[in-house]
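In this view, the complex is presented without one of its protein chains, the others remaining in place.
So that you can tell them apart, the chains are marked A, B and C in the order they are listed, and the count of residues begins at 1 in each.
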Amino acid sequence: MKQTDIRPANGKLGIMVVGCGAVTTTFMTGVLMARKGLTKPVGSMTQYDKIRVGKGNEKKYLHYADIVPLASLDDIVFGTWDVYPQNAYQAAMYAEVLKEKDIEPVRDELEKIVPMKAAFDKNYAKRLDGDNVKDCATRWEMTEALRQDIRSFKEKNGCSRIVVIWAASTEIYVPYCEEVHGTLEALEKAMKDDDREHVAPSMCYAYAALAEGAPFIMGAPNTTVDIPAMWEMAEKTKMPIAGKDFKTGQTLVKSGFAPIIGTRCLGLSGWFSTNILGNRDGLVLDEPANFHTKEVSKLSTLETILKPEDQPDLYTDYYHKVRINYYPPRNDNKEGWDNIDIFGWMGYPMQIKINFLCRDSILAAPLLLDLCLLSDLAARAGRYGIQRFLSFFLKSPMHDFTKGEEAVNNLYQQYTMLKNAIREMGGYEADEEID
Amino acid sequence: MKQTDIRPANGKLGIMVVGCGAVTTTFMTGVLMARKGLTKPVGSMTQYDKIRVGKGNEKKYLHYADIVPLASLDDIVFGTWDVYPQNAYQAAMYAEVLKEKDIEPVRDELEKIVPMKAAFDKNYAKRLDGDNVKDCATRWEMTEALRQDIRSFKEKNGCSRIVVIWAASTEIYVPYCEEVHGTLEALEKAMKDDDREHVAPSMCYAYAALAEGAPFIMGAPNTTVDIPAMWEMAEKTKMPIAGKDFKTGQTLVKSGFAPIIGTRCLGLSGWFSTNILGNRDGLVLDEPANFHTKEVSKLSTLETILKPEDQPDLYTDYYHKVRINYYPPRNDNKEGWDNIDIFGWMGYPMQIKINFLCRDSILAAPLLLDLCLLSDLAARAGRYGIQRFLSFFLKSPMHDFTKGEEAVNNLYQQYTMLKNAIREMGGYEADEEID
Amino acid sequence: MKQTDIRPANGKLGIMVVGCGAVTTTFMTGVLMARKGLTKPVGSMTQYDKIRVGKGNEKKYLHYADIVPLASLDDIVFGTWDVYPQNAYQAAMYAEVLKEKDIEPVRDELEKIVPMKAAFDKNYAKRLDGDNVKDCATRWEMTEALRQDIRSFKEKNGCSRIVVIWAASTEIYVPYCEEVHGTLEALEKAMKDDDREHVAPSMCYAYAALAEGAPFIMGAPNTTVDIPAMWEMAEKTKMPIAGKDFKTGQTLVKSGFAPIIGTRCLGLSGWFSTNILGNRDGLVLDEPANFHTKEVSKLSTLETILKPEDQPDLYTDYYHKVRINYYPPRNDNKEGWDNIDIFGWMGYPMQIKINFLCRDSILAAPLLLDLCLLSDLAARAGRYGIQRFLSFFLKSPMHDFTKGEEAVNNLYQQYTMLKNAIREMGGYEADEEID
Partner (left out) sequence: MKQTDIRPANGKLGIMVVGCGAVTTTFMTGVLMARKGLTKPVGSMTQYDKIRVGKGNEKKYLHYADIVPLASLDDIVFGTWDVYPQNAYQAAMYAEVLKEKDIEPVRDELEKIVPMKAAFDKNYAKRLDGDNVKDCATRWEMTEALRQDIRSFKEKNGCSRIVVIWAASTEIYVPYCEEVHGTLEALEKAMKDDDREHVAPSMCYAYAALAEGAPFIMGAPNTTVDIPAMWEMAEKTKMPIAGKDFKTGQTLVKSGFAPIIGTRCLGLSGWFSTNILGNRDGLVLDEPANFHTKEVSKLSTLETILKPEDQPDLYTDYYHKVRINYYPPRNDNKEGWDNIDIFGWMGYPMQIKINFLCRDSILAAPLLLDLCLLSDLAARAGRYGIQRFLSFFLKSPMHDFTKGEEAVNNLYQQYTMLKNAIREMGGYEADEEID
């Protein structure tokens, strides 16, 4: 039964990225360099990881591409939207994430990637002021314009498939509103009525992508696809959606470290996380309304891994706090500092401190690659709607809360989900359950 | 088929601990307090962890004792050997690990635990100078005396079963010597010939335990049961053996953190671990010959988790160094500092620093409890020889290197092995494979 | 001319502390224990430091008490006000700063220290809710009541001198208001008019102390004595005033570490300070209005040590941020984390991270002792008004900003000021200038 019902990855895959900043250009540059053999796409599961398939004497370890039909790096074509008009080469140089020598060999290709005008609303990101922006009367018009962009791009580049991924800023917090977000019909009406309070620009991107038969991935902590209206749209268009918020620095560590505590049945009395970051993302997050969106996303991680209801002696009433601080001296280099107060035998306290000097874009880039390739795979395999198996890559993984589903944040449970999905799509048995 | 072939845990279980220092007294005090309901045995898997058994709709989460017949805390009786004659109450006060108020309620019981004379050889631990020591002409005589101790203790306390566990100091490094350690016959001959160079005192304890039908557990990094002669003895006596080196602070973190890196396909260029500790263990390790034993034990962890042969782009030639430093101001409070140099997308470097302010005895105590209860379980289940499923608790887990077996150090793989063993003994399916 | 014009320290010195929490009880307990020879007053300059007096062959190193007439620990009598009625023994036990064994030997003495009713206004510290509070119609009445308290205490205990020191919570931020705070007359009028917005309760304590001929010291970052009205009062009553904000953890380190950078002509691009604290002080500071008061106090430190106008290449536009976080798991144990981004030769960046696991009350207690003894000394020496020589002990040292004076925050410059003042009062030459 191997792979029979997955359409092959023939033809070009258009990856259209919302936002052409540090993360996007690091991603694009790396892919272009890697396919020339000039660099290694370290951190990418689709390029490196091996999964065991089969059991006992049958077992073997295979790369993803040897299990399922993945698009090749060679078949990728990049497009982008941004409020600033600089091309991807200029943006990469401005970002100062990569050294010049790691950009120059693909300068020509990058220069050809010129941002289309962005669907933008300054109220959603007050600290941004670019003017490479669409002029639209309503949210519906905005959506229409984006659909046109996608069609044009697809045709111009001869793509057989498109994936749209958001790698732009965090928008201000949009709380879930039953009346507008509850059904597809209501959402479409709100777009036509130009309800700017409830319809974020990011929703227009997501709607447009799905309408054009492209999966959509939300890389920021925006509400965008976390609403039933969008799930309905994904169902209707038979397209995958995934989100939200790329799991890069501190949350990656948290989702991997909390299981150490839990696995050993140690207690937790407090976890204090602070981090400093200086890039445009940090600037946007310095605005309280935008920060709130991020904070909500970051806090949930721990609560779903170490649960008081499972182990009341160990995890009742621990104090969890997350702080994000804009700190320009570091530019794209983030720094996380976690202080973890645990207790052991007879309740005696101990402390763990983790200091992570990380690079946001370097950690995010391979996630974009994997999320795009795997969403495209899911689409070809006929898996539509929320893609829980992609939780591994995301800080605040999607789940259907209307059905009482809970997010899975434990890194190893997420990994098991990812492996099982690949196995299943490859015609192997999904032999593990999360526990 | 549930539990049918495991003998029930009827009667008293004698736990005889070699060494009556900080770790031992913290363990004993905690058990005595917990069974009076005055404290919580935090960190103990047998007391807290729940394992999923069954799958799909059948699945449920059960405590170990609800799956397999475990000895109850109420049935434990403690004995000990030590080179110092102080009783367990005095030793606990001297260790200064626990607050007075956490010891006083069980003072009477602790005072009754008086160390038997130790089988000791000052050449194996130069910095110790107690004189509560057996006077034996040969290693064989030493073994005989220990066997007599075990028999007397068992009879006097009306125990139905005994477990012997080593929680004493690290001995000097005893390299594997084929001629002496290769067969049981050779080992017994060396004992009778009083070959003090190749037969460590710890080997006499292990031999005596097995000969008396008791499982033996090695909590320090000593060679003791890592030799075919001892495996033969375990086979002959149908007894479990386990070792070595309790996985407490830095190695616990390492075996849990390295999988984060590996799971995300990030590269590693170096890992530098240093730690400072001030208790008697630290003093002994300040002697180069004893330190060497420990270092060998600590280094292997990483190498078996992140392997160059699996991911040459990511794990070739990383630099791994472990330093242990005696630092008296901290007493029993250890502090680990790990610096981890990783690299991501396009080879860009990042750094992680982990500072662990831990307490050796607090982390070790629940390991002693679990290792004793689970070894006793294994014995009753007829599982003898090397107990790989106990790797979870150990820094340098036993494995039959003569068969090319490799140690499993990844915390989550160890956890899976542990769960599967419990499931199997409980008559459930061991539904996961390590991967 | 030695000491001739300083009145001797004859008779009892009453130290009346506003607030009877962790800091106050740690201070009192330590003094009581030290005078019984049961502990050491570590951290106290008046008890430990030696100052060089004389130069060349004449030079010798003397304790403060050998240079100037200081009150002896034996002559101290303690009083206190608090919104909670518990006596100092109960408060010390509740605070959990000191171990029981370090409190019990002076239990009797502590139990006799029972808080008088506090002059309190809940609007100034919303998170406190004690009811051991004076019932006063106006701020003027509040002041009168406090004056009566001081008189009664002095008489009852047969004190020859009184010092009043604030060791209570941070009040909400009271900005300087020319009309009310500009002159003594205006302040008195506002008290009579019961202007609760501009007259903080702490101002009533300060006014009352001065009116009764007692020096007043502000240990929190409250505006209290930082106003010309209070300077006029100090002038009129010929009394010393000092403030503000005890220099304990992070700021102590900052004021000592920044000089390392400055002295070596290294550049600074950013300094990020965060800290977590869990005691009542932290709880109060979790209220934004109270935090603001603290933040203003903490930020100024760096700016007066590393100045762009002196070294534009090195100190222009560095980014300085201070965060305080309430984090209950730590109780009185604070933790500071500083990240310092410096640059050296050719502008190349380096990083320094300082993690300070400190104890607020342990660091504050000796400051209270020194500030009280030295304020009393100053009063006897006829030095009234702002006591700049006490800057050493304070986070945000007083200075007459109406005359363009600048605060001195560099720890070593502060130390020089302290030494020079002692030398001068002792009749020696103040032989150093700050530079």
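Things worth noting here:
To be clear about the criterion, a residue touches a chain if its C-beta (ideal position, glycine included) is under 8 Å from a C-beta of that chain, and two chains touch if they have at least 3 such contacts.
What you see is a predicted model; the values in this text were computed from it and never measured.
The residue touching the chain not shown here, chosen from C:Leu73, C:Val133 or C:Ile362, is C:Ile362. Residue-wise, the contact with the chain that is not shown comes from C:Leu411, picked out of C:Leu13, C:Ala378, C:Leu411 or C:Met425. On the side of chain C, touch with the chain left out of the figure occurs at residues 26, 29-30, 33, 39-45, 47-52, 55-56, 59, 61, 97-98, 102, 252-253, 256-257, 259-260, 263-267, 310-311, 313-314, 343-348, 350-359, 361-363, 365-366, 411-412, 415, 419, 431-433, 435.
Seen from chain B, the chain kept out of the figure touches residues 269-270, 272, 274, 276, 318-319, 321, 323, 325, 327-330, 335, 337, 339, 341, 353, 355.
Just so we're on the same page, only the chains that are shown with their structure count from here on.
Each chain gets one centre point, the mean of its Cα atoms, and the points for chain A and chain C are 50 Å apart. Taking each chain's centre as the mean of its C-alpha atoms, chain A lies 42 Å from chain B. In chain C, the residues touching two or more other chains are 355.
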